[in-house]
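One protein chain is absent from this view; the other protein chains keep their places.
The letters A and B name the chains in turn, as written, and every chain counts its residues from 1.
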Amino acid sequence: MNALKQELKENIIEQLNLEEFTVEDIDNDDALFGDGLGLDSIDALELIVMLDKDYGIKLTDPEKSKEIFQSINVLAEYITEHRTK
Amino acid sequence: MKTCYIHSVVSISAQDSFSENDTIFEVREYSDYKISAVHPPYRDFIPLSQLRRMSPAVKMGVAASKKALEKGNVEQPDAIITGSGLGCMADTETFLNTLLENDEQFSTPTAFIQSTHNTVAGQIALGLKCKAYNTTYAHGSVSFESALVDAQLQIEAGEAKNILVGGVDELGTEFMDYVHLVEQKQMQPIQVSLSEGATFCVLSSEKKEGAVAVLKAVEIRSKIAEENIITEMHDFLKTNKVKPSEIDAVVLGNNGDAFDVYYENLQQQLFPETDCLQYKKYVGEFFTASGFAFWMGAQLIEGYTLPKNFFIRKAESKPYKTVLLYNQFKGSQHSFVLLTQC
Partner (left out) sequence: MKKGVAITGMGIVSAIGDSVEENLQALLTSKSGLGISKHIQTHHKNAIKIGEVGFTNTEIATQLQLSEDNNFTRTSLLGCLAAKEAIQNAGIKSISEYKTGLISATTVGGMDMTEKYWKQFASNPESQKYISSHHAGDSTEKIAASLGITDYVTTISTACSSAANAIMLGARLVKAGKLDRVVVGGTDALSKFTINGFKSLMILSETNCTPFDANRSGLNLGEAAAYLVLESDEVVAAQNKSVLAYVSGYGNANDAFHQTASSKTGEGAYLAMKKALEVAGLKSSEIDYVNAHGTATQNNDLSESIALQRIFKEKIPSFSSTKAFTGHTLAAAGAVEAVFSILALQKNSMFANLGFKTAMPETGLVPVTQLQKKELKHVLSNSFGFGGNCSTLLFSK
């Protein structure tokens, strides 16, 4: 699980060009959207593709994905439970 | 009809035109077929959170627009009008490659939504929270001039007071290589580097202190036969009540290809004694490169001394009161721009 969380942080930073952040800056409980990392709806769509590409998870409703993208902890749990690759 | 004043002109180019000095003292020489603009530290102009998604075109456009507005002392323009020949090429290439390489799977939206030509004007509006008129022209080498035509029309008609106008194009990564490849097969190809840059200015109906120059006229012609260029230019000047001998400098868009004959004819037949300048040798060729000529014209009228490299022909030092800009691309997309002292 910890390796997955580390991987997620690295990928999110890279995929979303979060140049001002390092892996250490992101706490597992930090809000990814809004006040935390400051991600927005376009980032959510990027993350949906990341889930599909890296873990074989297909999300169809961008609204619903907001719950999954709450924090690294929530995201990692969801991936562990639903991943197909 | 109201006069169209130019309150500021800034340019990001392959030269140091965007530096603190506001002018160029020394010319950078290039020999590569592709050259980047001298990019300023964008963090000084754009918040990091916004910067993360921006391609060079957007960065150049947003930074140049901020400086142009600041110099022109305008917070909220009444219109934002941009021109871009190729639009946001870098993101277009990114999206296209992802799409083709993954067989239409795993495409992400960021590059797509930023690939449109109006991304720059949209981002400027978003940054300023500016709800005013907003449009983007994408017509090859007259993209910037199309924006000027629109702005001048609004100012003359009294529809807007202060207008932000800009032209921007970026190199991207591969498309320019293909352009170069095809160009090299021509009998007499373009001899200057392919490049990128952004020129932004504030145009206004008010003659404020510190106004740089007057945009007296701007005209676009899609096609002009080689043998008609003298007559066409003559007519343009006549319409604007200026004699060829009253033009103090002509800034020409020579790029070394076979169509330079248009510039040579004008230079020899209509302006045999006039100071003539060129710039593409130093800032490269791209669809909105003529924006740099607009910057040069304003510099001359403001009294800056441009490096001698830019001059094809220079008489003794004199003030420049009336400057003519002429550009064309491959015998099409001709633009005439007339700048005068305030």
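In this section, a contact is a pair of C-beta atoms (placed from the backbone, for glycine too) under 8 Å apart; a residue touches a chain by one contact, two chains touch by 3 or more.
Just so it is clear, the structure is predicted and the values come from calculations on it, not from any experiment.
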Partners of the unshown chain among those that are drawn
A, B
Looking at the full complex, which residue from B:Leu51, B:Ile113 or B:Ile312 touches the chain that isn't shown here?
B:Ile113
Residue, one of B:Glu20, B:Asp44 or B:Asp103, that touches the chain absent here:
B:Asp103
Candidate in contact with the missing chain, chosen from B:Val27, B:Ala138, B:Ile312 or B:Cys342
B:Ala138
Logged for subunit A, residues touching the omitted partner chain are 41-42, 45, 48-49, 60, 62
Name, in rising order, the residues on subunit B that touch the hidden chain in the full complex.
80, 84-87, 95-97, 99-100, 103-105, 107-109, 112-119, 121-123, 125-126, 128-140, 142-143, 146, 149-150, 153, 156-157, 175, 177-179, 181-182, 219-224, 287, 332-333
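To be clear about the criterion, only the chains that are shown with their structure count from here on.
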Cα centroid separation between subunit A and subunit B, in whole Å?
41
Would you tell me which residues of subunit B are touching subunit A in their complex?
48-49, 51-53, 105-110, 113
Seen from subunit A, its contact residues with subunit B in the complex are 15-20, 38, 42, 45-46, 49, 52-53
